[in-house]
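A single protein chain has been omitted from the complex, and every remaining protein chain is retained in its original position.
What follows is subunit A.
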């Protein structure tokens, strides 16, 4: 092979690999990304049932019902609207009433959210940041602990 051909093979291989990677990325971005919504978003935007989404907000006080085996139901609220959530499994350590939560799953036909995972972020925040920001954007007042650097000792 001449020098030119060798270089051609190199460049051709590189371009081919990049093209494959680009196709994979575009394909994956179409299918496997998950949008984040608050309860109000879901009502306003009319998220269709069966679409995988992340639901974020606060766990409504007094809404957590444990008991039916390992299934737990609770309500996620942004203080304007709330959505009932069912989840089967073990809740993360940071899950508490009145605190922020992100649940991933989909809506059923009757306005209930079936979560297959409930997220706890392992940073020093008591509230996942995306929840805090979404709530503040809706005009919800948050106490101390919603943002890093403000976490006070003596929080419940």
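Quick notes
Definition applied: contacts are C-beta pairs under 8 Å (C-beta built on N, C-alpha and C of every residue); 3 or more make two chains touch, one makes a residue touch a chain; residues count from 1.
As a convention for this text, contacts and distances are computed from a predicted model.
Hidden from the displayed complex is a chain whose UniProt protein name, among "Molybdate transport system ATP-binding protein", "ABC transporter permease", "Cytochrome c-type biogenesis protein CcmF" or "ATP-grasp domain-containing protein", is "Cytochrome c-type biogenesis protein CcmF". The residue from A:43, A:80 or A:94 that touches the chain not shown here is A:94. Screening A:72, A:85 or A:101 against the full complex identifies A:72 as the residue touching the chain left out. In the complete complex, the hidden chain is touched by one of A:6, A:61 or A:112, namely A:6.
Residue positions on subunit A in contact with the hidden chain: 1, 3, 6, 9-10, 13-14, 17-18, 20-21, 24-25, 27-29, 31-37, 54, 66-67, 69-70, 72, 88-94, 121-124, 128-130, 132-134, 147-149, 151-156, in rising order.
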